[in-house]
Each structure stands twice: as C-alpha cells, then as structure tokens.
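Heads up, this is only part of the complex; the chains shown haven't been moved.
Just so it is clear, A and B label the chains in written order, and each chain counts residues from 1 on its own.
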Amino acid sequence: MAEVVHMIDSEVFLAFSTYATIVVLKMMLMSFVTSYFRLTKQVFSNLEDTTLVKTTEDRKRLVRVDPDVERVRRCHLNDLENIVPFVVIGFLYALTGPDLYTALLHFRVFVGSRFVHTVAYVMALPQPTRGLTFGVGLFTTFSMAYRVLTTALFL
Amino acid sequence: MAEVVHMIDSEVFLAFSTYATIVVLKMMLMSFVTSYFRLTKQVFSNLEDTTLVKTTEDRKRLVRVDPDVERVRRCHLNDLENIVPFVVIGFLYALTGPDLYTALLHFRVFVGSRFVHTVAYVMALPQPTRGLTFGVGLFTTFSMAYRVLTTALFL
C-alpha cells in the first residue's frame, strides 16, 4: 500500500469505479422491480400508497404481503448484504496496487455473479444456481479482503 | 479522472464529505426513532428486550409487530437502499473533478430529498410526496453515475 497516491488515477482505480458504479446501479434497479410488482399486483406496505392505483374505498385490502414482492425485496436485501462489502473491500483492494489483470478478473467475476444471482432469484431458478452465484461473489470479496489484510495490516 | 490526486483536497471533496456525513447521520437517526416507538408503544422483536420496560410476567405479549414501528423500519431500509448508492457513486463522482456549483447542486438536492422523504414516510403524508422525493433522490444519483461512467469507463 506504499504508492497509494499514484494508484488512485491508475487503470485499476478506473476499473473499480466502473464496476462499482455498474453493480450499485444494478442494486438500485431492484427498487424499480419492486415498484413494478407492487403496482401491477396492487400490493402495498403503506395505506397512503394505495391512492396510486385506487381512489375509492377498499383501499385497506391492498395493504398486504405478496410472495412475489417479498422475493424481490429479499433479493434487494441480499444485494445490500453483498454489494456493500464488495464496494468497501474492492476500494481498499484497488488501493493496494494489484495487477490490472487480476483486479479486472475479480471485478468482472463479482459483478457477473451478482447479475446472474438476481436473475436466478427473481425468476426462482432451481438451486443450486442462486447458491453458486452467491458463493462466487462471496469468494471474490474474500480473495480481495485477503490481499488487503496481507498488504495493509495495521492493528 | 486524470487529476484525481489534486481533486481529493478540493472544495468538491470537502462538500462531498460534509453532505455524505450529514445524510449518513440522518440515516442513523432512524435507529433512535425506532427505539422511541418501541419503548413508548412497548413493542419488541426480542424477548430479552422487554426487560427494558417490564420486569414482571406477560413479557411475551410485548414481542409483537406494530404498524408504526414497521413503518419506521421500512423508512430505515429505504434509506440504506438509497443513501448507500449516493455515498458510493457520489464519492466516485467527486473524484471525476466536476464543477463545484454542479456538484453542490447534486449533493444538496439529494440530501434535501432524503430529509423530506423521511418526514413524508414517518408522518404518512399523502402520496405522491414520498414517491416524488424518492424519485428525485434516484435521479440525482443516476445523474452522478452517468458522469462517472462517461468520464472513467474502463471495462
């Protein structure tokens, strides 16, 4: 981690910026998927939201839980639980001055695994598709964390 | 993204630091709002927490779900889903060397929209107040992501 200053406008950092932005945008996309299911299936969490589809009575009935909406919400939460660690550890990893090829491999595998994970989750593909993509993402992040801790350890 | 090193102690980066800290503190505030509702309404998720308000029996009854507490929790989760992307993308955006005025506009609009969003959510204001503030926040983040990807793209 000695030459951090020069690393920051390096190709590794540009690559990190690109992949981190893409995967965070993918995570934000889940809000739209949730909204889409809520509006088309007329399922809401808040009474005030029901006016978006209905103005008459019986609005209270639309405040309910739907398995498809819950599935998308779990996928979104799983993204938060995994993409946030990738961004934090990937940023520190990029500052340790890794080889460009190795860094790109980590970023591409992680981002690819999360896109497949989302498709597997939302479309309820048979296991172990989702489990594997989840594991691949975790492993990539652990591999970067290993380099950060072996390069920058200061307890 | 060529002059990243010089950008870091620029006014844009100071502005990012200020607004990111403020909006993250606002997000942390949700924990206190949740605790406030839990203690005043005596609604808990964990049996061991009920000793905070009661030492006698019937503590099991206090482990239940309350619509007001759930509303605050959804607001907190929505903050996580939106403020985390703002922090990540806003940080990379600040490193692309944007115009100070434009950067301040993005940061102020985002942070303002999230404060109004929280008020609209917790007080259950009629829609589309909350929907609009949510959309404004998303749009601001997308606008910054667009600049990051057009400036730093490295796939």
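Methods note: a residue touches a chain if its C-beta (ideal position, glycine included) is under 8 Å from a C-beta of that chain, and two chains touch if they have at least 3 such contacts.
These figures come from a predicted structure and were not determined experimentally.
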{"item": "Copy count for the complete homomeric assembly [2 present here]", "value": "3"}
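Here is the rule we use: only the chains that are shown with their structure count from here on.
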{"item": "Fitting subunit A to subunit B on CA atoms, where both chains share a sequence, rotation angle to nearest 5 degrees", "value": "120"}
{"item": "Distance from the mean Cα position of subunit B to that of subunit A, given in whole angstrom", "value": "17"}
{"item": "Of all residues in subunit B, those that touch subunit A in their complex", "value": "1-5, 8, 70-71, 74, 77, 80-82, 84-85, 88-89, 92, 95, 121, 124-128, 130-131, 134, 138, 141-142, 145, 148-149, 152-155"}
{"item": "For the subunit A and subunit B complex, residues of the former touching the latter", "value": "5-6, 8-9, 11, 13-15, 17-18, 20-22, 24-25, 27-28, 30-31, 45-49, 51-52, 76-77, 80, 84, 87"}
